[in-house]
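All protein chains but one are shown in place.
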Amino acid sequence: MVYLAAGVPLKNPTILAAGVLGTTGASMARMIQNGAGGVVTKSIGPIPVYGHANPSMITLAADGGKGQVYGYLNAMGLPNPSYDAFRQEIDFVKSKEKVHAPVIASIFGGDVKDFVAVAEGLIPSKPDAFELNVSCPHAKGYGADIGSQPCQVEEITAAVKNAVGIPVWVKLTPNVANIKEIGLAAQAGGADAVVAINTVRGMAIDIHSGWPVLGNRSGGLSGPAVKPVAVKCVYDLYDTLEIPVIGVGGISCWEDMVEMMMAGASAVQIGSAVYANDNIFADVWAGVQQFMKENGFAFDELIGMAHRRK
Amino acid sequence: MVYLAAGVPLKNPTILAAGVLGTTGASMARMIQNGAGGVVTKSIGPIPVYGHANPSMITLAADGGKGQVYGYLNAMGLPNPSYDAFRQEIDFVKSKEKVHAPVIASIFGGDVKDFVAVAEGLIPSKPDAFELNVSCPHAKGYGADIGSQPCQVEEITAAVKNAVGIPVWVKLTPNVANIKEIGLAAQAGGADAVVAINTVRGMAIDIHSGWPVLGNRSGGLSGPAVKPVAVKCVYDLYDTLEIPVIGVGGISCWEDMVEMMMAGASAVQIGSAVYANDNIFADVWAGVQQFMKENGFAFDELIGMAHRRK
Amino acid sequence: MSDVSNNKGNGKENNSCQCFSRGFPVNAKIIETIDETNTRKRTLLFDRSFENMSPGNFCMLWIRGVDEIPLGCSYENGVTFQTVGSATNALFELKVGDSVGLRGPFGNPFTLPKSGEKALIIAGGIGAAPLAPLAEKSKEIGADVTIILGARSEADMIFEERFSKTGNVLLTTDDGTKGRKGFVTDVLAEQDLTKFDKIYVCGPEMMMKFVMKILIEKDALSKAEFSMERYFKCGIGVCGACCMDTLGVRVCKDGPVFKAEMLVDSEFGKYHRDASGKRIPY
Partner (left out) sequence: MSDVSNNKGNGKENNSCQCFSRGFPVNAKIIETIDETNTRKRTLLFDRSFENMSPGNFCMLWIRGVDEIPLGCSYENGVTFQTVGSATNALFELKVGDSVGLRGPFGNPFTLPKSGEKALIIAGGIGAAPLAPLAEKSKEIGADVTIILGARSEADMIFEERFSKTGNVLLTTDDGTKGRKGFVTDVLAEQDLTKFDKIYVCGPEMMMKFVMKILIEKDALSKAEFSMERYFKCGIGVCGACCMDTLGVRVCKDGPVFKAEMLVDSEFGKYHRDASGKRIPY
């Protein structure tokens, strides 16, 4: 069975999220072999970027640090070799017959021109869709700086849609007063889907030195800690939009995927959870399938179920 | 020693946060006996409110639910008996010689008139300060609906300041694109301090039934999960404002308080952490004092230390 | 209240991400309903037991789409309630196979008697619910149990048989339709309390108020524990809605069972607070 998410035929509805094991074609192919139904690349921009100084990602754990990790803080700084150098990474995945699954190219830029240039620059590698990163919380002039302004989101979405003939997803930031406005802007711009959420603005300070721990001083929070935030955003977007919502944020077990779907997600992305489990995609999807079987659900029945409990 | 936070002489810089054990004078007095350097009342409004249906607060735990609780979701719905009926609760705390510590009255309303009426209505009980709740994430027409609009925050702050002769703190919501704007509005309105943060919008769905778990469907996230969000907000506000910042959000051990102070907090509030420990105030403050002693710090040295690490 | 999941493999589910500690509702399916009387007093038994439940504990029972309410645990895997409002009326509509959300067990339980000790249990109406497992546990421990079981009338009396298997039961009803006509306090007044090591009380607050009066007169208060009821909001000791004056103790966490001496000079018997926090006199 093929799961069609916003025009993209997925092997299954679990997708590797942007910025996680998406720098090389080989690592993306590996995640597909490990069960991912599709992969989103590292965010690619118009020129090479070397990223922030390390530490660029740390874990936060319960039980005084000895418990299970419940969150991650990261500030990579959008490192990428630019679209010219990155095409060969997409080509690599596409060249693997045994592991074929859709490749969604995450792209970013400082303005409409950038986004269009990057999208057109990657088209020769035949990505199956684009995901517009207008939500990175720690890149001055990029990401959330743009993604918190409805007019810019609509303009960029429309421009990329107009430039390419494939589906365009827009990844949203939760760091706004009203995510529905941004979602509506993406929809007005012609987006085929919105992806919610990118990381939540956060920071950690090393009390032994007084230094912020991340090289960028602050970054984005991910992992189980943000799942309730993501569920709320997905729930609100499903209420408001006609286009599909793809849920991402803190999913680390099959129950989390069911919850995200009940909030309104047509498919999910998984990122930080690869920290604990390389086979997270296969495990999560197997658990959801068993849950559907045991309870006699059709897949579509789960999507937005919470909205029908009134 | 007396810790003067924004015009309020605290017994120590750990304060009971609004909405936690603040419905009765007796419970507030008990928290003072347990070590709180000051207490903030339950948010009080112009008329009696009975709140949302239960469940109104749930826990989220790591390690598949068996680990330590890392977060809480709540949606109480601002239950309160109105200022007329609540005066006697403040009077009760004030009447206890043995446990005297400042009582900060948290107030809310739908407009300027409401806020002023409630503030003036409570003045006879001689609160030591007011905390304006313009940040509750789950009360239509109240809280964050107001607190995400700088003009309203400035207007309400100025009106309350003008109506009462005691310090006014403004509690901010993190659910905005730029919390500095809101903080600047509060400062422009004459606030003596800002308090950051209120809870982060969140939601949980019961996968066994499809029902949102909270009676209000969604609510506010608190606990360790939001500490990195709070640290970032406090850090940004300290950078931007001239008035003191009081840090709140996920503090559950002395290290958390040190981190919040290094981000820029002059004092901290503790709320959800009473779930695990009735003596959290005494424990946290003792730990911070020992940390200062072992490392030869003056209290003021810790405030904003991260900003001086460059 | 449709239940969309079955509970096959509770074990697995208890390891799952959604069994978020005792502060997050777990799914419980009703496997049996027992009408304890013909006056809408009903016991629900679930497909899962409370984890290490002690007599006196309560749980938060979530009737999805309606409300969540505190109910004393009357069995390892069950609760007993009477219909008093919208939530309990909705609960009364549930059938075997339906499910609810359960959190708990919560709260401070009764202090169990030691083997050979003499325990007096004073139960009024639905207050018998948390006391029945206490009586059974006490007998199991080897304590000598006496129960004063009171109700408005025979039709309102619950657990007479359960209690009778654990010790000597003294029955009383307001209208005399069962046992002695009168109140539990009348029976209590005639007891020699010096022979009891522990006294446990649960029932309507007015009943407990008069019980306390007698216990004070007979100088037996220090042996007694009372199970209290107040309006609960969070149920986990954080919000403070159920705090009692003047000690500021939380009924949901420091209680519901309190040493009787802690209730002297408190709001007990005088007033309670409604959902808004407003004091309501008795």
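What to note about this one:
Each chain carries a letter (A, B and C) given by its place in the written order, and its residues are counted from 1.
Following the convention adopted for this analysis, a contact is a pair of C-beta atoms (placed from the backbone, for glycine too) under 8 Å apart; a residue touches a chain by one contact, two chains touch by 3 or more.
Owing to the predicted nature of the structure, the values given are computational and were not obtained by experimental measurement.
Residue A:Pro81 is the one among A:Pro13, A:Pro81, A:Pro102 or A:Gly143 that touches the chain missing from this view. Here the missing chain is touched by one residue of A:Gly7, A:Gly51 or A:Gly110, and it is A:Gly51.
In the full complex, chain A contacts the hidden chain through residues 19-31, 42, 48-51, 53-61, 64-67, 69, 72, 74, 76, 79-82, 85-86, 88-89, 92, 204, 206-211, 213, 215, 271-272, 274-275.
Throughout what follows, only the chains that are shown with their structure count from here on.
Chain C has its Cα centroid 35 Å from the Cα centroid of chain B. Per-chain CA centroids place chain A at a distance of 49 Å from chain C. Chain A and chain B have Cα centroids lying 33 Å from one another. Counting partner chains per residue, chain A shows two or more touched chains at residues 224, 253, 255, 259, 291, 305, 309. Shared interface positions of chain C, i.e. residues touching 2 or more other chains, are given as 4-5, 16-18, 64-65.
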